[in-house]
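Here's a structure for you.
Now for chain A:
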Amino acid sequence: MLLLALILVPAVAALGASALRGPARRTPWLLLGAMTHLALVAAVAITPPRPVFHGWIALDALGLVVLATVSALFAAVAVYAVGYLRRAHSPGGRAFVGCLLAFLAAASLVALSHHFALLWVGLEATTLALAPLIFHKHDRRSLEAVWKYLVISSVGIALALLGVFFLATAQAGGPPGARPLVVEDLIAYADRLHPAWLQAAFVFLLIGFGTKMGLAPMHTWKPDTYGEAPSLVGALMAGGLTSCAFLGLARVTAVATAAGSGPFIRPLLLGFGVLSLVVAAAFLIVQTDVKRLLAYSSVEHMGLLAVGLGVGGVGAYGAVLHMINNAMVKGLLFFAVGNAVLRAGTGAPAALSGALRRAPASGFLLLVGLFAVTGSPPFGPFLSEFAILGALFHAGHYWIAAIMLALFAVIFVGLAARILEVVHGPPSPSAPGVGEDPWRLAAPAVLAIAVLTLGVFIPGPLFRALAEAAGTLGGGAP
Partner candidate 1 sequence: MTWSAVAAVVMLFVIAPLVPGIAAKTKARLAGRRGAPVLQLYWDLSRLWRKGAVYSRTTTWVFRVAPVALVATAGAATCLVPLDGARAILSFSGDFVAFAYLLALGRFLLVLAALDTGSSFEGMGASREVTVAAFAEPALFLAFVAVVVASGETSLSGALGAALAGAWPTAAPALAMVAVSLFLVLLAEGSRVPVDDPATHLELTMIHEVMVLDHSGQDLALVLYGSALKLSLFAALLVGVVAPRAALPPLVALPALVAGIVVAAVAIGIVESVTARLRLGRVPQFLTAASALAALGVILLLAGSGT
Partner candidate 2 sequence: MTRVAELLLLLVILTSFLALGTARVSACIRAVALQGLLLGLLPLALYPAGGAHIWGLAVGTVLVKAVVLPRFLNWAIREAAVRREVEPRVGYPMSLLVGVAAVAAAFAISSRLPLPEQAHEMLVPAALATVMLGLFMLTTRSKAVVQVVGYLILENGVYLFGLTHVERVPFLVEVGVLLDVFVAVFIMGIVVFHINREFDSLDSSHLSALSD
């Protein structure tokens, strides 16, 4: 029951939000929905519920980690939204809060679904729920962004569906009692899976889920979309959508590894991961728009996740930990940048310079985010990236590790140059924007504390969950 509530509560809330009039009523509704969901997640974490619907909807360690991450990030987004939608000229229409809650419902479905086709439905629903949010500003640039997003995402998702069907075909020769496309049965009877169809399924699912994650070369929608969407939507996409897509990829990796196709899939994952890192570094250093900068940073981190999955072992643990870190850090960064944009009154790159001189708290948070996202200690991403690098060395991929370290340096330079300019640059002449707001500061502040905490110490229950999750991916904790 609790499991279904996790999906249904946000869904009902989304419908309810569309019925409410006036942003003054919708915003508390959003907050209520987010907090209820977070409470439900805590409840299922403490007392794991039983699977429902023949095991189609169930909770395992990996799903719980993703669910908790998305829920926590969403709660932060809801808090931020209170401050964001409160602005006098905020165009938050009816669809805004409704789509946000719909996204939460869809993301919960993805996290809880153990049936691949159901997972696909959830992922497609997240795609569709976000589209109106990207188009929020209703101008030409956001129109272009949402069109590219829709076309590329839809193609990726369609190919992922083909991959799901291939997976069903691979399972066709198995024992009749096995539930088709259910993760547990796929892994249990993995040796009966037909290798050719399984590998074809993996390729298509990698392309499809990779498009949603933003792995290169399917990442082309990311810079435009992150650049034009409102900041809190960007936070949700960079932290929530990517985590859901990663979950899909991780599940199919687990199935393929259990079936013995490891040697086939590992080079693919490593290849896409390294390519994403290279592309991200190359484009990052020439960026002038901060939000597009963050998009390429997201591509970089997705590449890291792919590499972690591909190398296995401790790398799987590192990948799952990094997913959490990435969500927190991206939320932090997007919120801080959002504050800067509001302070400057416009998102144009030229106007953003020095905007945070007038908003010191957000500036400080942005600096914290910069160091966190580039993997400096004492923040969380350092530990996860260290784990992945360690796994690479352990597996003998010295060259890949060396390239990654070099790219990290390049990315640090690119990010620092632009963000420092935003924080410390000479302030631009007119600044009609909106001042600081406790809600809009509370959200990134909490995320910053979370990132710092994860960099210093990982709580016991979390560690156990991570280790269990890594175990299902064929890896283990350090």
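Heads up, the rule we're going with is that a contact is a pair of C-beta atoms (placed from the backbone, for glycine too) under 8 Å apart; a residue touches a chain by one contact, two chains touch by 3 or more; residues count from 1.
The candidates were selected such that all candidates are chains of the complex that A comes from, given by their letters.
Given the structure is predicted, the values throughout are model-derived calculations rather than measurements.
Checking the candidates 1 or 2 against chain A in this complex, the single touching one is 2.
The touching residues of chain A, counted against candidate 2 in their complex, run 115, 117-118, 120-121, 124-125, 127-128, 131-132, 135, 138, 140-141, 143-148, 150-151, 154-155, 158, 161-162, 165-166, 168-169, 171-172, 180-181, 194, 196-197, 200, 223-224, 227-228, 283, 286-287, 292.
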